[in-house]
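A single protein chain has been removed from this complex, and every other one stays in its place.
Per-chain numbering from 1; labels A and B assigned in written order.
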Amino acid sequence: MEISKEDVIHVAELARVQLTDSEATKLQQDLSLIFGHFESLNEVDTSNVNPTLHASGAQIVLARHDLEESHQNLRQDEIRSPLSPNQVLLNAPRTEDGFIRIKGVLD
Amino acid sequence: MMAGLDIGSSAAQHATNFRSNTYTPTDLFKAVSAKITIQNKNLNAFISITDEEALKAAEVATQRIKSGENGSLLGIPIAVKDLLSTAGQRTTAGSKMLENFIPVQDSTVVQKLKDSGLVIVGKTNLDEFAMGSSNEYSAYGPVHNPWDLSKVPGGSSGGSAATVAARGVPLSIGTDTGGSIRQPAALCGVMGLKPTYGRVSRFGVVAFASSLDQVGPFSRDANDMADLLQVIAGHDEKDSTSSLEPVPDFKSTFNRGFDGIKIGIPSELLQEGVEDDVLESFEHAIDEFESRGAIINRDISIPSIKAALPVYYLIAPSEASANLARYDGVKYGFSVLDGKNAEEVMSASRGMAFGPEVKRRIMIGTYALSAGYYDAYYLKAQKVRTVIQEEFHTALNEVDTIFTPTTPTTAFELDSKINNPIEMYLNDLFTLPANIVGLPALSTPCGFSGDLPIGLQMIGKAFRETDLLGYTHAYQSVTDWHKSEPTDR
Partner (left out) sequence: MSSEIDTDFEPVIGLEVHIQLKTQSKMFCGCERAYFDTEPNSHVCVVCMGMPGSLPVINRQAVVYTVMAGLALNCNIPSEAKFDRKNYPYPDLMKGYQISQFDQPFCEAGTLTIQTDDGTQRDVQLERIHLEEDTARLIHRSDSEGSYSLLDLNRAGSPLMELVTKPNIRSAAEAASFLKRLRQMARYLDISDANMEKGQLRCDANISVRPKGVSELGTKVEIKNMNSFRSVQKAIDYEISRQISRIKNGERIIQETRGFIDSTGETISQRSKEGASDYRYFPEPDLPPLSLTDTFIDEVRSLMPELPNSRLNRFTDEYQLTPTEAITLTDSKARSSAYEKALQADETVDPREIAKWFIGEVAKHINELGVDAELSDTKVTPQQISRLVKLVELKEITNNAGREVLSEMFAGGREPEDLVKSLGLKQNNDAEVLESAIKEVLANNPKAIADYRGGKESAIGFLLGQTMRATKGTADANIVRELLLTLINN
């Protein structure tokens, strides 16, 4: 499995990670090697096999009165109190008038 | 040191001593705090030591005990992996990205620890965003193995394992995505449990791979572990993947003994480059069980188990690539402030603040999910995952539990594998199947190779942590491996 440097640069753009040239070179080698190992997956026959949708195999079953039976991994449409604006902005790199201020966004 | 106060006692022993008023949680906390602060110079097990808050918690616990309250872990010091959010206390995830990040809310597990009166003494070191098997990928320096400072403690919960092994605290919390509790437990000679997926809430735990992550306890024996699991287990309305399964009494099987335990050993796994000493200790442990009445079945098979490694290294990075997309220097975390525009700030911040392993996994995951590759990689991996799940299901119809060595080798030298990702990934070969199939698994000490501990892994049926704790309790009542401690660090 050979992954090109162009592939690496394209994927880094998709992932929004700036890479130095030497990082890109190293990742090209690593990814080629690692994806090469992944080829062994093809040794497992998966015709007629469904992909795992969820780790636990659990489902959320929507039914009449589903929420009345206390525990369900669903929420009633109820308002809970929010964070204070101070808490929202606590970790923000920069703020202005109660907003988070960021650099201009390309349209 | 106060008379009668041995920091290295089990949590249960401390609790007894609190009740008999030999010492108070405040006394114990002060002793623990001093010890872990000194040890940290060698071990680097903690990223933050949370003295002020912890002292207050210890004092509250002291009062609660005075007033006759009876929680089993009330006033017990505990260390928490720095991946679990702690309100008002920085939570770094081992990354430069979150160096100054202060959560506004506790994770559910931390909340439960506090509610039960445990005293959180600090946040432990880990591989950045829990990605690693050696704890060398922490932005805060590597953790050293208390048994041999030139060796790794394992990872990613290396700090949590090391401080329990070094008798800094009796209990700690880790997370396990592909072995991140069990592998360092084995390499540090302590007990570590990854509960069934969904048993413990993930709310407030910095996500690595959502379908694989699970929070779990470290301890030195099954009794303390059952107590801690009792505190943290249960459904959480804030985590839609937390299970509605009722929480049992985790000590309910402590009297079952060895009789009739059906143990399966998947022989195909033991051919995979396991060190001789590890194999020998493992066989000794099997003998221990068999001679006391357990039934050993060496014919069970998980034919596709070798595929677990690629399955894991596709699914975990894929989920991680999305989970880590939020760290972009926009609303919190490390931010390059002088970018031309928002897009540049995002890319540059991520480029600068993420370490090499995190970048590697983001790249693997992004590539595996990208147009044209999804079916060949991510989808294929999820199908093979189904196959492996079915194979485990079949095997666990025949036996009660599957035993393997926890790791193929004992603790390796610092820096020895850091430039070889594939070799590093092979470390998780025995542990990651349990994450892929969501089953509970634990590691308990079962021997040594020279000075270095070896771990025995037990994989159980879904939501049957009780079984595994019962087997371990039986094993620990006839062996002393779990009592060995490193010379004082």
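Criterion: a residue touches a chain if its C-beta (ideal position, glycine included) is under 8 Å from a C-beta of that chain, and two chains touch if they have at least 3 such contacts.
Treat the numbers as computed from the prediction; the structure is a model and nothing was measured.
> Taking the complete complex into account, tell me which visible chains touch the one left out.
Across the whole assembly, the hidden chain touches A, B.
> If I consider the whole complex, including the chain that's not displayed, which of B:46, B:250, B:334 or B:378 touches that chain?
B:378
> From the list B:54, B:93, B:261 or B:274, which touches the chain that is not on show?
That would be B:93, which touches the missing chain.
> From the list B:64, B:114 or B:238, which touches the chain that is not on show?
Among B:64, B:114 or B:238, only B:238 touches the chain that is not shown.
> Touching the hidden chain in the complete assembly: which of B:25, B:77 or B:103 does that?
B:103
> Which chain A residues touch the hidden chain?
Residues 10, 13-16, 53-56, 58-64, 66-67, 73-80, 82-83, 85, 88-89, 96-107 of chain A touch the chain absent from view.
> What residues on chain B make contact with the chain left out of this view?
Against the left-out chain, chain B lists 84-85, 91, 93, 98, 101, 103-105, 107, 202-207, 209-211, 237-241, 318-319, 321-322, 324-328, 330-332, 342, 346, 366, 369-371, 374, 378.
Note that in this section only the chains that are shown with their structure count from here on.
> If you look only at chain B, which of its residues touch chain A in the complex?
Where chain B meets chain A, its residues are 100-102, 104, 197-198, 211-212, 235, 237, 240-244, 304, 306-307, 309-311, 313-314, 321, 325, 328-333, 335, 337, 339-348, 350-352, 354, 356, 359-360, 362-364, 366-367, 370, 377, 379-387, 389, 421-422, 438.
> Show me the residue ranges of chain A that touch chain B in the complex, using the header's touch definition.
Of all residues in chain A, those touching chain B are 3, 7-8, 11-20, 23, 26-27, 30-31, 33-35, 37-38, 40-44, 46, 49-58, 60, 71-75, 83, 87, 90-94, 100, 102-106.
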